[in-house]
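The complex appears here minus one protein chain, its other protein chains still in place.
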Amino acid sequence: MKQALELQVNGEAVALMVEPRQTLADVLRDSLRLTGTHLGCEMGVCGACLVLLDGKPVHGCLTLAVQAQGCAVTTVEGLDASGEIADLQAEFHARNALQCGYCTPGMLMTAQALLKRGAVPDRAEIREALSGNFCRCTGYEAIVDAIAATAAKRGAA
Amino acid sequence: MTQRFAPDRPAHIGQPHLRRNALRHLAGRGAYVSDLALPRMVHAAFLRSPMAHGRITALDLDEARAAPGVIAVYSAADLNPMCQGWTGVLSHFAGMTSPAQSILADQEVLWVGHPVAMVIARTRAEAEDACEKILLDIDDLPAVAGFAPALDPDMPAAAEASASNLCFRAELKTEGAAAAFDGAALVVEGEWRFGRHTAVTLEPRAVVADYDPASGQLTVHHGTQTPFQFQDVYARQFGLPDNRVRVISPDVGGSFGMKLHLYHEEMATVAASLKLHRPVRFVADRLESFTSDIHARDHKVKARMALDGQGQVLAMEVLDRTLIGPYSTYPRTSVAEGNQVIRLMGAPYAMPDYHGVLEVLFQNKVQTSQYRAVGHPIAVQVTEALIDLAAEKLGLDPFEMRARNVVADDAYPCASATGYRFEKLSHQESLRRLRALMDYDGLRAEQAALREKGIHRGIGLATFVEITNPGAAFYGVGGARISAQDGAVVRLTPGGEAHCAISVTEQGQGTETIIAQIVADQLGLTPDQVKVVTGDTDATPSGGATWACRGAGIGGETALRAGRKLAEQLCRIAGAILQAAPESLALRGGAVVDAATGAERLALAELARIATYRPDTLPEGTDNSLSVAQHFAPQGYPFGFTNGVQAAWVEVDTETGLVKLLKHWVVEDCGRIINPLLVDEQIRGGVVQGLGAALYEECLYDDAGQLLNGSLADYLVPMAGEMPDILIGHVETPTEDTILGAKGVGEAGTAAAGAAVMNAVNDALRPFGARLCQTPMTPARILAALGIGPTERDETWN
Partner (left out) sequence: MKAPPFAYRLAEDLPQALDLYARSAGDAVYLAGGHSIVPSLSLRLQAPALLIDISRIAALAGVSLGPEGLRIGATTPHAVLLEDPLVATHAPLLAEAARHVAHPAIRNRATFGGNLVLADPASEFPAVVRALRAELEVEGPEGARQIAAEDFFLDLYTTALQPGEILRAVLIPPPAPGQLVAFAELARRQGDFAMVGAAVRLVPKAGVIGTADIVFHSVGLTPMRAVAAEAALIGQALDAATIAAACAAVAQDLQPGDDPVLPAATRLHLAGVLLGRLLRRVQGEWA
């Protein structure tokens, strides 16, 4: 039985009917067609489905959509449109810190959450923060470099 | 081919040009098959065999057919007659055998995960609901799961259609092999076990098949690296003209060889669309990936090496046994990996003699086939372990041991004892570069100092040879409809920009970027002015696409020749407009210039405008074509071999068996480097895939053929926290078989990373007299080597 769900997605008010069994990731992708949120494992270990729920990264595959009632959800599309990760995106681009791109939205979510904590993380801290984000293509080093470079620039700003 | 139209300098080839298509991914605007939603699209789920081998005694679909949202439920009886069976054998693998495959299991199930029935419903969730309502009864048959049953002559075959569990046997032998061992001053030997692992692309396999009976057009959106291969497969198997089959491969979330094999689910999805006349979507979930994607490796190797008193390698003797699935994979077979294992043994070394035997065995597990670095990690690990063993026995430093034995840089062309012909490699220079890059002597001193404090670090080296740029000798000669050539259409747009449609494909390695760089240099444009289109059989000429490290070498050469052809044509048109000899003109900076002085004569935009909108003003008889087509197939050497050497620096906790990867180095020679940024990232990613296999990844089965760790929570992939930084150096030895001179690089990292780490772990453990010869090197195996805890029984090596 579908039920009504109201939430804010990337700053827009959204109202729709969902089945309780639908995860937030499924609703974002299938109902709202925000396909930048990806599904890689559907059990919370690969990090491809990370979105911000009231500002904090959570797994879209582990969160039932109905539980997001009244919450603010930000997807990679929202982060991109707001311009708040433009520097991070540029550092990823400059180092080719992505290949197939499937893990990238989740990487950006983790990176932005880490960077917003304020302190400039060292490489070990960045690697630890990324411990739940699987990338099969890059070998991670360029991702770590991109986040470190962004952190250094934001820290200096 | 004249060099006249080459740019005055290689403006973009060799530059770290950034990938334009990466910007879409960074904005969350990737467009993968799993993102696709078409009008009236329905969703597939499969009921799969829970047993490794058995006979279906009951299959009742009625309740599932009546379930909410269900459109159709199919069994083998519904789908298999729609399509010809497929058999993964090739004639150049003499004597190989395999049962034929069909869409759904018909009477006999052959592995855990074998699809038995297909449900089509409005949503994937409803399709899964209905799968639970199917009644399936299976009588167990003996399951072949592991080497012991596969080699047991009294054991029934993994599939009733097979006469035995031997799929293929091959033997290579030089005349002097036996004598080499008889006369050797030193023989070192060992046995190695390589765990079964799998690709784990982050985007699982995905396909949307869309058949329109009105036009007779089948469109298959398919996350693959080889769209033309699948166009041919779908056309032939389902009896459609190939020009009515369009395969579109948009963004692909990783492939690594895994997505170029033919799978039952994809065939079922196409069949369902042909039946339902509407789009049908199948996207594997992660559990399905583990039980239906091809696996790789699963080898056991017994090998020995003969050396003379000076440490010169005389010969190797190798027995490689590998367990595949119940059939050989289509269309590339499941024996190519083993074939490369026995042929790549000892490849970097001036080794005169060789005796190699390969046995490929059937069993009741999901099929194995080509996955990144096919065969290389096994051959490299065995060879390099033997080299280290010999060095230890002879009291030689591992660097010195390799320096004495690699084929000298001035000894080319030459051939290996296994029959591979090498054009020009650079082992000696690579070893020299690596030694400096890693400060080998400094590391040895550090290692010794830390030993005093009870900290056990190790250095491991691994030289390697990689097979790239394959010609038709790879598959085509065996009868496979796998193209070794590629095609491109390059055109000048009416606005004076360029467009290149090419058959090689992009999975994030940067194919489109390097093609743009190459074409730009031929046309005097910038790469951003070249739009590259890939991955659509209706949009590009046909070609082999992306496999076996051929995109840059063969695709790049195709683009180069197409670009030059267009440049010549543009100069002919310009010559007609300017009343100048075409030979006196060249393309630079977006304009036709005087070749001698560089003075601009005509902007390309103006040329395009005239040729497109005012062809009437051209002299009579002028060909106003702004498009050219070009195909290219490699000639000369059957493969373009590359080489390199890797080093690993690790720390082993001898109490816990945990390995810390401290640093990794690679020196690699892939010929002409088109884009150093992309090359380095290919190497890094490849290394980490090799490290995953060395330390973490293994598909674990029990004796009944049940997969024990089929999820990302239990199957460990390499993650950021454990991976080292990777330093890369280059030697550049272009191939002279092409104008471009590029070879492949995608598999180099994976080829030798595991070997370097295993040698490093064994170096760390040397004071304990412990030695690892099984991957992944888990803490339990490392501790067992140190005498702590049980050693695995051979029988559990399944």
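By letter and in written order, the chains are A and B; residue numbering begins at 1 in each of them.
Following the convention adopted for this analysis, contacts are C-beta pairs under 8 Å (C-beta built on N, C-alpha and C of every residue); 3 or more make two chains touch, one makes a residue touch a chain.
Model, not experiment: these values are computed from the prediction.
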{"item": "Contact with the hidden chain (one of A:58, A:73 or A:151)", "value": "A:58"}
{"item": "Per the touch definition above, residue among A:9, A:27 or A:66 touching the missing chain", "value": "A:66"}
{"item": "Candidates B:205, B:259 or B:286 - the one touching the absent chain", "value": "B:286"}
{"item": "Listed residues B:17, B:48, B:124 or B:321, member touching the removed chain", "value": "B:124"}
{"item": "Full-complex contact with the absent chain, from B:626, B:693 or B:784", "value": "B:784"}
{"item": "Those residues of chain B which, in the complete complex, touch the missing chain", "value": "123-125, 128-129, 132, 285-287, 655-658, 696, 698, 700, 702, 708-709, 716, 719, 721-722, 778-780, 783-784, 788-790"}
{"item": "Touching residues on chain A - with respect to the absent chain", "value": "1, 3, 19-21, 23, 26, 42-44, 47, 50, 53, 56-59, 61-64, 66-67, 69, 109-110, 113-114, 127-129, 131-133"}
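One rule holds for everything that comes next: only the chains that are shown with their structure count from here on.
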{"item": "Chain B-touching residues of chain A, taken from the complex the two chains share", "value": "19, 21-22, 29-30, 33-43, 45-46, 48, 75-77, 79-80, 89, 92-96, 98-105, 108, 126-128, 130-144"}
{"item": "Chain A partner contacts - residues on chain B that touch it in the complex", "value": "18-19, 22-32, 34-35, 37, 125, 199-204, 251-256, 285-286, 507-510, 677-678, 681, 684-689, 711-713, 717, 719-721, 723, 725-726, 749"}
